[in-house]
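Note that one protein chain of the assembly has been removed; the remaining protein chains are unaltered in position.
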Amino acid sequence: MPHRIRQDIRQYKGVWVFIEIQDHVCVLDGALEILSKGRELADRLGEKLLAVMLGLDAEQYLPVVSRYGPDEIIYFSHPSLKHYNSEIFPEILADLIEREKPSIFLFPSTEAGSDCAPRLAMRFFTGLTAHCIDLEIADSEEYGNGILSMKRPAFSGNMLATIICPYTRPQMATVQPGVFSKREISGSSPVVMRREYAYDPDKMRIVSLNPPLRWNKPHVQLEEAEIIFAGGRGLSSRVKFDRLFELAEIMKGEVGATRVPVFNSWCGKERMIGQTGKTIKPKLYVGFGVSGQIQHTASIVDSDVIVSVNIDQNAPLNEISDYVIVEDASVFLGKLIERIKRDIVC
Amino acid sequence: MLKIIVCIKQVPHTDKASIDPKKGTLIRDSVERMINPDDLNAIEMALTLRERFGGEITCITMGPPHAEDILREAFAYGVDRGVLISDPCFAGSDSLITSMVLSRAIVKLGTFNIIITGVEAIDGNTGSVGYQISEFFKLPLITKIHKIDILDGSAVIERLYGHEYQQIRVDLPVLLSVNKETNRVRIPALAAINAYFDNPIVTLTMADIGGSEKEFGIKGSPTIVINYESFLQKRGQERISGSTQEKVETFVKKLKKHNILRY
Partner (left out) sequence: MDFAFSKKQLMIQKTIRKFACERLTDWALVLDRESRPIPPEVISEMGELNIWGIQAPKSLGGAELDSVSYCIIIEEISKISAAIGLGVTVHNSVCLAPLLKFGTPGQIERYGLDLASGRKIGGFTVTEPNAGSDAAGIQTTAVCDGDFYIINGQKAFVTNGGVGDVFLTAAIFNPESPKKTIGIFIIDKSMEGFQVGKIEDMMGMRGNMVSELFFNKVRVHKDNVLGRPEDGFKIAMQALDIGRIGIAAQALGIGMAAFEAAASYAAERKQFNKPIGAFQGVSFKLAEMKTQLDAARYLIYRASDLKDKNEPFGVESAMCKWYASSVAMHVCQEALQIYGGYGYVKDLPVERFFRDAKITEIYEGTTEIMKIIIGNSIVKEYSKL
């Protein structure tokens, strides 16, 4: 299919990772996780790993980023880069891609990454695979060697699709924070390059009218929680779902949810576990009435112990569970709370 | 008068989607279809803007012929025009090509002031299309809208951005991306369903938006799906049996065994 080759893809080399600065105070963990994965990919390709960072006083983050093993760091430091800006950031990165021609460019699938990556893909008319849960380098007779193979849930999360982008560059992906583990590389000393940028502020389409107000997101520590009780459709009502909080309180865990409870406003989106929510790795995960669509299960597979409580003995979650309890989720939940409370009293 | 374009998508009813256990593929024919939930919030946003500032709402969707069902539904909510962008060669388009087709169709439809999309579709969950349309037209894309006013060709918007509430002004045209946090979708009135459901739908094909077959669908998409697999990392699946109370007891024992309960 020669017509599909729009660029001379051989010119494109190297694995890039967008290092997001979170709330202009620290480097996003998710970005470092992707950087660690990027190290593996770059080693497999025998190419360089490059971290790109934009921020206010970005120098302060260089030591942290360096520890995760990039060969090079390109950074921009400027007051107007304090926040992610959908006009400036893609402009700077597009210019950089144009000149340096990376083969792979990875983003965390945060608000910023989900904004920036598709814009760049549109500019370079290349493919983007969003919310990946795995990345590897693959060789193919049909499509060539050393291509990026990306895995993501498909068909409403019922299947896992492997996706490639063989004919255009860069090959782009966004990855949910929490999917990979971050690994420091000892003795890593990347080449650091500061770049300047010029962006005409008159070109800005979005004008801020008042000083912004700080908004404190309800912080739910799902990613760090050791015990998570997740509720799904099977809990059937807000009242029943609410009992999860009771259990979480006595067992010092957290409450998570699938899409249905969030959609029905039984709880806020900050509790959603899954492809467009959070990825968790607790010691114990118990799903109450969670059927187990892949969008959700893909984000819990790293839990140490998985338990499924579901009236449906064929719920897909059961297959990836260590323990399966076939029982009406809310009935079991009620009895369990009773039982554990009794233990505490004793 | 505002000219508003709303991009909507027909998606399978996820709860009812079933997988062929042998082939491991989605049984498409058996699937009930519906408007993507976020897209209803997009329609609601358009209706509210029209009520407050006047205007005309055009709903567009790309999909096979049966996607016209969701345009009819949009009519029932009160949108003025429905455009189905449909061509066999569009089948299998990835996010990028979908964005391009929608963008070119919007160009074809003439001038506009506001494009509204849902944040993401429940079947693909890529959430990229809105950004790519905004990139095509070089429009600002605004999400997490709390409040919006239209004044002299500008939108004054209060929005949540990262950890901040901002009040911003953006000159039209602009792209708004909305979901269920943005508004509450009304229920259409029976009279509106009766009066508008059978309104005529405009169909645009590849011939209308221009281009050649190789640019679209599977052929034109830069990403290729090379494999589908069912996603199973099976574990022990030890069944805990007995009466409900016995199950609770056994479960508590297991928790102690794993050192999760310690008394």
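First chain written, first letter: the chains are A and B, and each begins at residue 1.
In the analysis below, a residue touches a chain if its C-beta (ideal position, glycine included) is under 8 Å from a C-beta of that chain, and two chains touch if they have at least 3 such contacts.
None of these values were measured; they are calculated from a predicted model.
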Message = Considering the complete complex, identify which of B:Asp69, B:Glu164 or B:Glu249 is in touch with the unshown chain.
response = B:Asp69
Request  = Mind listing the subunit B residues that contact the chain we can't see here?
outcome  = 69, 72-73, 76, 187-191, 193-195, 197-198
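Operating definition for what follows: only the chains that are shown with their structure count from here on.
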Rounded Å distance, subunit A centre to subunit B centre (Cα mean) = 20
Key: Residues of subunit A touching subunit B in the complex   = 1, 3-4, 23, 83-84, 86-87, 90, 111, 114-115, 117-119, 121-123, 125-131, 140, 143, 149, 153-168, 205-210, 212-217, 227, 233, 251, 259, 263, 269, 275-276, 283-284, 293-295, 297-298, 301, 304-307, 316, 318-327, 331-332, 335-336, 339-340, 343-344, 346
Message = Considering only the defined contacts, which subunit B positions touch subunit A in the complex?
response = 11-12, 14-15, 17, 19, 24-26, 37, 94-96, 99, 120, 122-129, 131-132, 134-136, 139-143, 156, 160-171, 180-181, 214, 219, 221-240, 244-245, 247-249, 251-252, 254-255, 258, 260-261, 263
